[in-house]
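With one protein chain held back, the other chains of the complex are shown just where they sit.
Naming follows writing order (A, B, C, D and E), and every chain is counted from residue 1.
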Amino acid sequence: MRLPFQKRVATFEHGIHPEYHKETGNLPIRRFPFAPKLYVPLSQHIGKPAIAIVTVGQEVLRGEVIARADGMFSLPIHAPATGVVEAISPIPCDTGEMEMAIVIRVYEADGQEVRVRNPHNLDGLNGVELAIVMQEIGVAGKGGAVFPTHAKLIPPNGCVIDTLIVNGSECEPFLTCDHRIMVERAQQIMAGIGYAMRVCGAPRAIIGVEDNKLDAVAALEAALPADGTVTIKVVETKYPQGAAETLTHALLGREVPVGKRSSSIGVVMNNVMTLAYVGRLLPLGEGMTERVVTVAGPAVARPGNYIVPLGTPLRFLLDYVGAKSSASEVILGGPMMGNAIASLDIPVTKGVCGVLAFGKREVAVPHTYPCIHCGECVNACPKKLNPTQMGLLAAKREYDLMADKFFLSECFECGCCSYVCPSHIPLVQQFRVAKSFLKDRKNSA
Amino acid sequence: MNNDTIANILLTTILPGNFVLAMFLGMCPFLGVSQKLSTAVPMGIATAFVILVASVSAYFLNMLLVHFHLEFLSVITFITVIACAVQLVEMFVKKTFPELFRQLGIYLPLITTNCAVLGVALFQTARNYNFAQSLAYSIGGGIGFTLALILMAGLRERMQLSNVPTLVQGAAISVILGGLLSLSFMGFSGIGGGE
Amino acid sequence: MSAPSNFDEFLDGIWKQNPIFVMVLGMCPTLAVTVSAVNAISMGLATTFVLGASCLLVSLLRHSIPKQVRIASYIVIIATFVTVVDYAIQAISLDLYEALGAYIKLIVANCILLGRAEAHAAKNPPMPAMLNAIGMGFGFTLGLFAIGCVREILGAGKLFDISLFGPHFQPWVVMVLPPGGFFVLAGWLIVFAAFDHYKTKRTLGVQA
Amino acid sequence: MGTVYSVLVTGVFMACLGSMLAFFLAIASKRLYVYEDPRIDLVEELLPHSNCGACGTAGCRNFAEKTVTGEIEPASCTVNTAEQNKHIAALLGVAMGNVEKRVARLACAGGHHVAKMRAHYGGLSSCRAASVAGGGGKSCSWGCLGLGDCADVCDFDAIVMDKQGLPVVDLAKCTACGDCVDICPKNLFSIQGVTKKLWMACRNEDEPDAAEATCEVACTACGRCVVDGAPGLIRLEKNLAVIDYEKNALAQRAAIERCPTGAIVWLDNECITKGKSAKKIIRTEPLPVIA
Amino acid sequence: MSQIELRAAPHQHSGSNVPTIMRNVVYSMLPICAFSVWQYGLSAALLILVVTISCLAAERINSTISGTADTLSDWSAVITGVLLALTLPPSFPLWMGVVAGFTAIWLGKSLFGGLGQNPFNPALIGRAFVQAAFPTAISTWVPAFTPNRFVECIPTTLTAPFMSPPDIVHWIKLQGMDAFTGATPMARWKFENVSASTMDFLTGQVTASAGETSAILILVCGLYLAFKKYLDWRIPVSVMGSAMLVAAAFHLVQPDRYPAPTFVLLSGGLMLGAWFMATDMATSPITPRGVWLYGALIGIVTVMIRYFGGLTEGVMYAILIANAAAPLLDQFNQPRILGETRGKS
Partner (left out) sequence: MSDAPEVKTPSFAMVRTLGLVSVICGIIIVGVYQVTLPAADANRKLALERQVFKVLPTAKSVVTYYATEKGIVAAAGLDQPPAGAVIFYAVYDAAKKLAGIAAEASSAGYADQVRVLYAYDTEKQAITGIGVISMRETPGIGDKILTDQDFLKNFESLDVHLSADLQSLANAVKTVKHGTKSGAWQIDAISGATVTSKAVGRGINESTQILLPRLLPHLEKLRSPS
């Protein structure tokens, strides 16, 4: 609760204030070595998987396209290292399913410079043309949804985009990669914003940064373009400030209508790191072969932000930061929304912004009590849903009722409700179960 | 003896003298048709309507009976008229609002055997209510019945989401809820009566 | 499905299809007049009489009543016998009449009656129809009596008006108030459920 | 007021009242008449009222309407006893219909004594919950998670979880309602006719070696059943043997005899039989979790 | 790496849990208990102890019968017991207290499935039951601060089980308290039109239930809980606010007939009810508007019962009735979710 005389920082209603553990935010980004073998899944984005265009035994150069995009809502995959294709076979992925991947044995002796680039002359291209060029560099959203960025930027028919929101909130605890990018690569972010504005046609861009990253704000301010089309707005440090709906609400006071996309209210949102990569890679015509990943957590001996080649298996990554033997639970992403994984053979992909390792003690299962109707979850839900009722319904498998009467599909799984529940009821998990059931049933019908 | 004011009658029949919770009238639909709000509300309204119809017809019928000195026929004539009225309402709804009928179909005939309907007719006669008082009595009774039904439905919908022990599930838990509701309504005793 | 014997018909209502504990019907008198065992039994017997007589008549007339006036005719028949009982009780004892209050007249609206008339008597020959009805009536009486006993014992410290616990017993007034009726009924329902549960567990145990 | 007077007045009064009401009702039932086939009610009364939808209609009432119009055969209601369905057929004067009994079949045999785990799942005890939380930790990503959602949803208590954490369907109780099919996150259940006796109890599409490494009873796509079965009955697809039930009539027990892992089985009445060469597994305790 | 553990997101938690909340509520009630023991001595102490123990016993027996895990450790039964005891008159016979305790837990809670599943406030169900069962005993009041209160019990306290309590008028006279009228301030107002002073209420110098005495103490303890976010501050605010408003309206129209709003606020169980019982989470709504309406309903019904009903005190029944309406209040006041457009298509 904010007292009346306190200065108001732009924010949204409800939400939570978890412990942030953002110690790695002060460490500069460092480079990560190449694992002996890289496992590059063909599907690292939302949309159709890429189609492999290499064969087993073929030698590939770093930056070379090894799988091509399958249509507009797909992205090409570039070789993350120079080496030889050892296999194209299923490997485990974070959902627990198996996915096709190209396995590259990395040439140890190679310097691993990017060997293949395909630069275009970007001047004079209109928005759609620029988007097509953008597809070639294979950038997917780094904010979590891994939607192909070029496709996201093109305004849907009949929509006029008036604002590009650049999401620099990074509200998840532990994660600091966006923070470091803003501090270290402000210039490239600005370049990326420029390209993105050209594609989506927005006359202005607003960068939203939480007030616990004021050094990032300073760095960005120094790099702002002179024409004033880009502004920075500080928002309250609160989870989930970075979610599209809440940030849009905090910055513009607009609400995305239920069941619609944010483009319907003239807004398109990109993550800062997404735009940093666009700004860096697009002029060079270089493919995405690596990304900055926060590696942290109580079980990690050398936490930090690392530039990790895509396809690096977690086993190798955790070994290197001194975590493998002490880790009990490994999470891809932040602690609030990230998924725990069942296998260390899973590789780092374009959507992995953080790898967190927790020790035995931190993953103890608390006793679950029945819901005591305390309403904490209702007061925490940033979407103002009714998690109490949905949780009770889910326990009785009343999934249809949840969807019909309680806006199940609007839940963006931020986890605030589970976080505050004194009964330790796994609310979000139940909502995900409900959604997955309804989706499966719809697909099979 | 029958100098109760309209407001008093209304208040008494809705709260402290609630047909269901204090007078035990209309228990069967109260326990039977209260699983869901979506059926409880139309059922309550339909019953309230029939109660009103029954009360008005009973009032005039009673005038006739008194005129002919046939008071001993009151039960049989009231109930027959009620039964026919319900059947007419049922046919009417079936013809004009088939959708509503599909939802309520099974419950409509039940109203005939709802003690509250006959109860209103008999009690208003026994208390020598005049027309306005009878009207207030039946309207209050209908509202009270609907109120109890709706409260009960809300509680039972909630019960469906809790882990009621198997032994208590079903009728027992509804009866207990009814008891607790009735216990709560005891707090209203005295309202509308007394000074 | 072999045709049930008349005796089975009779037993059905007392136990397997007990109108109070199994079918949960006729709740108004069940709750309203069971403040004492005597009231309960009188009400039960009155209902039994009406049930038996009207089911017999309905069964006799079952072929000559058109479907459209079915309900109206049944209810007229039931109302007749209710009125008969009403006056009979007035003639027998005014005290009892006062105690049972309007609920005697309300037997007409007791769902058990119309339910039995429609579901059983209208489809069966007179003999089984009446036996079934009387069985139901006894089942109903039994249920009322069970409830009435508990309410009278706790609520007044008496049974059949005989003091059980001495003059200083503190009566549990709630038992004779409306909520007490609900609670005692619920108690019996739980006892029935527990008994059922125990029985099915036993039979399952024997099978295994 | 004399008795005679009283009786007379009563008689006249009741006669008037009775006939007047009947008259109203008669008018009303003419004016407000809505035709509805009375047999629908009769049929509905004979149905089990479980509204399970196993017959493919939207509940029992709908089924009754469809049987009356002849769109569906009485026997399609698998929950009802045959006797009741016979009553319905007799009532409507139609053929009972001959519908093969169908039951839910599980396409996995990997209990926790033969299938390896790579992680220990410690959340909400439900298969689908496990599957949305990183897949549940079973090494075979196709296999049964063993947390019993199917047993939980079956309204007919037809599924129990056995000691190895696999669901077992009680064929007598199963009504083919399909709830277990819907709930299983791994899509392991399907509704099948009881005459389909040759059955593939594995879904693992991994490379043969990988598959056998994750689960001792996985199909290794060795092809022996393809050779031993009738021509065209069984084929290999995605590292699995696939049975073509169009040719079900040709199915013979011989097809399973040489299966080395026992992934393909013969279902006879209540019991599942494996081939003679299938490896014998005597272990019953769970395998340890290995990352 | 020994074994990978799989857990569902979120992997972080606020750290709050049910027993901690419940334990804190118990702590916050201890000063109120202490005050009532100071006022009424041994009898109050015994009553609180016996009722709480019988609640715990009922809970224990229930978990044994139903074969569920032991549920004593969540502390909620302690709250029920203490609150129930605080709403009873200090002279209440102990055996009736035991009946109240068992009813509270069994009828009020266990039958619905235990913690959090009960639609009505268990403590109040316990009290409503004994109020209906033993109406005389529960409306028998004794004066506070009798000289021997720490060495002897009020005679009714130790009534033999199932027996009627003795008449205590004589005993009260013996205590040298002849000015005592044997009635609560509210009864005195209702039947004699005598209003007690505000100061007496604030400091607890009035005859009442064990825990309905010092308004200030209750306020402080309640505020502590509200500050720690263990209770929803909106509920007491709307209960007290609506009661005050309605009372003020009546007072303005007929000042000689209806007492001042402060009297309504401070007398009887309103404070205890508003802060500790209306706020019971299991039985109150959760949606924002639902919560406000719930509080308002309690306030209004309380005043209505007090002014027009046959009873002197209506807080308990008002809360129970609002409990009954809580599911409906929730249903019809679902919050507007972010981005939802109502009415407009």
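Just so we're on the same page, contacts are C-beta pairs under 8 Å (C-beta built on N, C-alpha and C of every residue); 3 or more make two chains touch, one makes a residue touch a chain.
It should be emphasised that the depicted structure is a prediction, and the values quoted were computed from it without experimental measurement.
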- Query: What are the shown chains that the omitted chain is in contact with?
  - Reply: B, C, D, E
- Task: Have a look at C:I104, C:A117, C:A156 or C:A193 and name the one touching the chain we're not showing.
- Result: C:A156
- Note on the structure: Residues on chain B facing the left-out chain by the touch rule are 1, 72-73, 76, 80, 189-190, 193-195
- Query: Which chain C residues would touch the chain omitted from the figure, given the whole complex?
  - Reply: 61, 64-66, 68-69, 72-73, 76-77, 79-80, 83-84, 87-88, 90-95, 98, 155-156, 171, 173, 176-177
- Task: Against the chain that's been left off, what residues of chain D make contact? List them.
- Result: 1, 3, 6-7, 10-11, 13-15, 17-19, 21-23, 25-27, 29-30, 33, 35, 37-39, 68-70, 94
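Following the convention adopted for this analysis, only the chains that are shown with their structure count from here on.
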- Item | Any chain in contact with chain B as well as chain C | D, E
- Note on the structure: Taking each chain's centre as the mean of its CA atoms, the one lying farthest from the centre of chain A is chain C
- Query: Looking at A-B and D-E, which one has the bigger number of contacting C-beta pairs?
  - Reply: D-E
- So, in whole Å, the Cα centroid of chain C is separated from that of chain E by 40
- How many Å are there between the centre of chain A and the centre of chain E, using C-alpha atoms for each centre? 50
- Message: Residues touching two or more other chains, restricted to chain C: which are they?
- Response: 72, 76, 174, 177, 179-180, 183
- Multi-partner residues of chain D (at least 2 other chains): 18, 21, 25, 29, 118-119, 121-124, 129, 132-137, 291
- Query: Which two-chain combinations qualify as touching?
  - Reply: A-B, A-D, A-E, B-C, B-D, B-E, C-D, C-E, D-E
- Item | Complex interface listing, chain B residues touching chain A | 160-163
- Item | Interface residues, chain B side, partner chain D - complex | 68-70, 73, 76-77, 80-81, 84, 87-88, 91-92, 94-95, 98
- Note on the structure: Residue positions on chain A within touch of chain D in the complex are 89-90, 92, 94-98, 339-344, 363, 365, 397, 426, 429-430, 432-433, 436-437, 440-441, 444
